[in-house]
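The complex appears here minus one protein chain, its other protein chains still in place.
== subunit A ==
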Amino acid sequence: MNIALSEQQSLALRRLLETGLPLTSRPFQALAEQIEASEPQVLEQVQRWHEQGLFRRVGLVVNHRALGFAANAMLVLDVPDALVDEVGRRLGQAPGISLCYQRPRRLPQWQYNLFCMIHGRQRDRVEAQVQALLEQHLLDDLPHQLLFSTHLFKQCGGRFAAPVGARSDG
């Protein structure tokens, strides 16, 4: 049984994890040295967080553009509130949909409440895939739009942990 990390060490560890594991033989040892803890302490804390569901997944985080998935499209639909859970669950299970979220409408500026992300290699194939999907689920009469990305300004992992004191990341 290892001594649990202090609150400050935990926060520092979360900040380090947000930028990824070092690519060295003993990555948790390397992280432990940076927060003045031991490798087993760090590993135990990371495993505990994982069990508690703090992480969506732990693995290789790839940049889909660099892999050739350049056609990144956001499908937005205006689904009646009473149907949005059912439509969301169905589209969420459809092949090719990588994210499916309900978000609030902001009337009058924004009428859409269901958001799906589709990543593909070619724009025309993504368009055809979306059209087929909407027809298959009898949704093509609902107001919807397909917003392709035209430029990526920034992409990195989320930074959730609050800054530690006034320390800068350098």
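Keep this in mind: a contact is a pair of C-beta atoms (placed from the backbone, for glycine too) under 8 Å apart; a residue touches a chain by one contact, two chains touch by 3 or more; residues count from 1.
Going forward, contacts and distances are computed from a predicted model.
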Among "Phosphonate transport system permease protein", "siroheme decarboxylase", "ABC transporter" or "cytochrome-c oxidase", UniProt-listed name of the chain not shown: "siroheme decarboxylase"
Touching residue (missing chain; options A:L23, A:A82 or A:L138): A:L23
Residues belonging to subunit A that touch the chain removed from view: 14, 17-21, 23-29, 39, 43, 46-47, 49-50, 52-64, 66-67, 69, 72, 74, 84-85, 88-89, 91-93, 95-104, 106, 109-110, 115, 119-122, 125-126, 129, 145, 147-162, 169
